[in-house]
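Following: one structure in C-alpha cells, then a few remarks.
Here the complex is missing a single protein chain, while all its other protein chains stay put.
Right, chain A next:
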Amino acid sequence: MKVLFCYRYGVIGGVSTQLLNRYTHFSAEFEIGVLYESDHGMVGHFPPGVARVAGTDEAREAAIREAEPDVVVVIDSPGFLSAWRRAGSPGSLVLEVHTTTANLSYLDELVVRPDHVVTVSEYMREKLAALGLSPISVVPNCLDERWYAETVPPALGTAPVAWIGKLDGHKRWRAAADLLDRIATARPGVTPLIVGGYTAPASEVAALTTKLATSPALGAARWLPRLDYDLMPGLYSAVAANGGLTVSTTTDESFGMSVAEALVRGCPVVAPAVGALPEILPEEALYPPGDWAGAAERALRGLADPDFRAALLSTAEAVRERTHAEYALAAFREVLQRSAKSSKVA
C-alpha cells in the first residue's frame, strides 16, 4: 500500500518529527512518501527519495499524481487539499488536524470532503465534529526514543521555574514573564528560565530584554532564545532534579506537546485549564485561565510541598504510555488500514 504524507513545512521538530517516527515504523509495511511545500532541513533526515519538496501548486499536483497513492494524508495544509483534487483525487484522503482553534478557519471552506479525519485529542475531536466533519479518530502525538533515554541531570545550584514557548500572544509570553517575576519575588532562590523566541519580531525581543532588565526578581533569569531539540529531554530532567517545575500560560492547545514532554521527563507542570490540557494534567496542576494569582500559588506549592509535587505528576505515567510511539502508531496504522479498505471499496 502506498501512503503519501503531505505537510507544509519541513522543519525539525513538531509534526515533522511525528512523520519521521511514522516513516521509521511503517516503512517495512507500507510504501511511504513525504511531500513538503518548503524544506528547512527536514528532507535530509529521510532516506534519499522518500521526502520531496513541491513548492508550487503545479508541482504539488504533479507529485500527487505521480505517486499514485492508495492513501493521502494531508496535515493542516490547504494547498495540498486543492492539489489532491486537481490531481484527480487518487486514493482515499485522510485529513490530519494538529493546529489549534485559532488556525482552524481553513476547515470552514474545505474544497474536498476527506474520507477520514485524524486529530490529536478529544478536545479537538469535539471541535471538528462541531464543524460537521466525520469520521474522526484520535491519534495522540508520540515521542521518540530520546525522550525515554537516561540522563545525568547536572546540579544547577538553584530551583529553575521554566517557561517554554514562542514569544507571541498565543503563548502569552508577557503574562509568563510577569508570572515568573511574581514567583521569584515570593520565593527567592528560584531562577526563572525562558526557552524559545528565536524567531520573534525585533519588537518582542526588545520588550523581553527590557522586562528582564527592569524587573528586579527577573534579574537572575536566563533566556535561551534557541535550544536544540536534542537538549530538551535533558533540560526537563535537570529542572525536575533541581526541585524546579514548568509553568504554562498558553491560550489554547490542541494537544499540549511541551506539557507532555515535561511530564514524560518527570518535570511537574502548572498550566491553565484550556484546550486539551485537562486531558493530560491532573486537576491540581490546572488554574482558571487568567487567574495568575492561582497559577503562582500552585507553582509555589509545587516548589515547596513534596506531596503536592507528587500530585502534579500523578498523570505522568499515563501520558508516558499515551505518547509512546507504539501506542500512537498502532492507532494510526488502524486509520491507514481502514482508509485503504475504503479506497478499494470505492
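In this section, a contact is a pair of C-beta atoms (placed from the backbone, for glycine too) under 8 Å apart; a residue touches a chain by one contact, two chains touch by 3 or more; residues count from 1.
The criterion applied here is as follows: contacts and distances are computed from a predicted model.
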Self-check item: Protein name as given in UniProt for the chain not displayed, "Glycosyl transferases group 1", "Phospholipid/cholesterol/gamma-HCH transport system permease protein", "protein-glutamate methylesterase" or "Aspartyl/glutamyl-tRNA(Asn/Gln) amidotransferase subunit C"
Solution: "Glycosyl transferases group 1"
Practice problem: Consider the whole complex, including the chain that is not shown, and state which of A:Leu19, A:Val97, A:Val139 or A:Leu193 touches that chain. | Solution: A:Leu193
Quiz prompt | Hidden partner chain, touching residue among A:Glu145, A:Asp230 or A:Asp307 | solution = A:Asp230
Self-check item: Selected residue (touches chain absent from view) among A:Ala62, A:Ala129, A:Ala186 or A:Val205
Solution: A:Val205
Quiz item: Considering the entire assembly, which residues of chain A contact the chain that has been omitted?
Solution: 56, 78, 105-106, 108-109, 151-154, 156-158, 160, 169, 191, 193, 198, 201-203, 205-206, 208-214, 219-220, 222-228, 230-231, 234-235, 238
